[in-house]
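Here's the structure, in structure tokens; my notes come after.
One protein chain is absent from this view; the other protein chains keep their places.
Right, chain A next:
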Amino acid sequence: MDAILNRWCERVRAAHADSRPLSLHGSGSKAFYGQPAAGGGEPFDTREYRGIVAYAPSELVVTARCGTPLAELEAELAARGQMLACEPPHFGPGATVGGMLAAGLSGPRRMQAGAVRDFVLGVRLIDGEGRLLAFGGQVMKNVAGYDVSRLLAGSLGTLALIAEVSLKTLPVSFAELSLQLDMPQREALARLATWNAQPLPISAAAWADDCLWLRLSGAAAALTAATDRLCREAAAAGFPARVADAALANAFWQSLREQTHHFFTAARGASGQSQSLWRLALPPTAPALADGGYGLSDETLIEWGGALRWLRGGDPDAIRTAAAEAGGHATLFRGDAALRAAVGVYAPLPPALAAIHRRVKNAFDPHGVFNPGRLYPDM
């Protein structure tokens, strides 16, 4: 297997010698995400380096090579009653572990369990000069040196070629159930703000189609007590509440994680991309987007207990301003390449921070070999 890495190191060195940037990719399941590449990058498929290197359930650690299919990794964990608690989206059957880390996207459990970066313990990477380096490790606590491993989460392959990653695993909950509380958006946001501050076993909270969905995870006895309380409080306020059918609930959370929910598919339309999809990350108590005075649509889907709001279409400037005003930021999550190039996928950075970003990029990849322009056009 190290023969592959040796070859990769050679190839990175050659790319830098010939000034030929590389376009790193796994299965391409998240190719839609990020700034459209400046062009000219030579495709570099990372899938040949695959397989689980080590998995010790009682250590809560799994180490996998970058090309390992995420589905394969998750099946292995599930067989031992564990999971990747950040519930990373696949967005395609071939999604890889390396792609998961590079994209840094997390699923419905994010607010309770943490994001992808929170579960990264260590990496082996190839830097922009073709050196194989290791950071972090396979232990939970490690403060030797800067936390390079977590920095790679969400770096979209612009810093280094991720060869191998060690992740913290968690046991799956002893019990899980979901509640459906029929209520309009503003009521749902108000309820979430109250319940958020309480010791409730809520592992996911989303609002769609005039329904607030709450997933509860934990000890069976705790779920019974929480169910009684939440349903009673909703019913007292005049909102019908019920325990969701388990299969229906699983399908719902899965449809959010993989964006197969009709809110998302409607944006894509029959012939591919028809409407852009905006992701707004906000403080969870931010008011309904339409109430901000920026003319944003009231048609939204809310995840992460209010901290993630999705919008289809809309004026980019208005969306960015509204998000910043609310204390967050807006990402053009899906959109055609022309729009992504024109308005930028990610909110622009203040000058001092942008300068640090460019120097960080330079520290890893001084010749600009990896995915140039994928995160920001000038990096």
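Just so we're on the same page, a contact is a pair of C-beta atoms (placed from the backbone, for glycine too) under 8 Å apart; a residue touches a chain by one contact, two chains touch by 3 or more; residues count from 1.
Here is the rule we use: contacts and distances are computed from a predicted model.
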Name of the absent chain as recorded in UniProt (options "Glycolate oxidase", "Putative spermidine/putrescine transport system permease protein", "Imidazole glycerol phosphate synthase subunit HisF" or "Xanthine dehydrogenase large subunit"): "Glycolate oxidase"
Option from A:196, A:254, A:275 or A:321 whose C-beta touches the chain left out: A:196
Residue of A:71, A:172 or A:339 touching the missing chain in the full complex: A:172
Selected residue (touches chain absent from view) among A:133, A:235, A:266 or A:342: A:133
Candidates A:17, A:78 or A:225 - the one touching the absent chain: A:225
Touching residues (missing chain, whole complex) on chain A: 56-61, 81-82, 104, 110-111, 114-115, 117-118, 127, 131, 133-135, 137-148, 150-151, 153-155, 159, 170-172, 174, 193-194, 196-201, 218-222, 224-226, 281-285, 304, 307-308, 327-329, 331, 346-350, 352-353, 356-357, 359-360, 362-364, 375-376
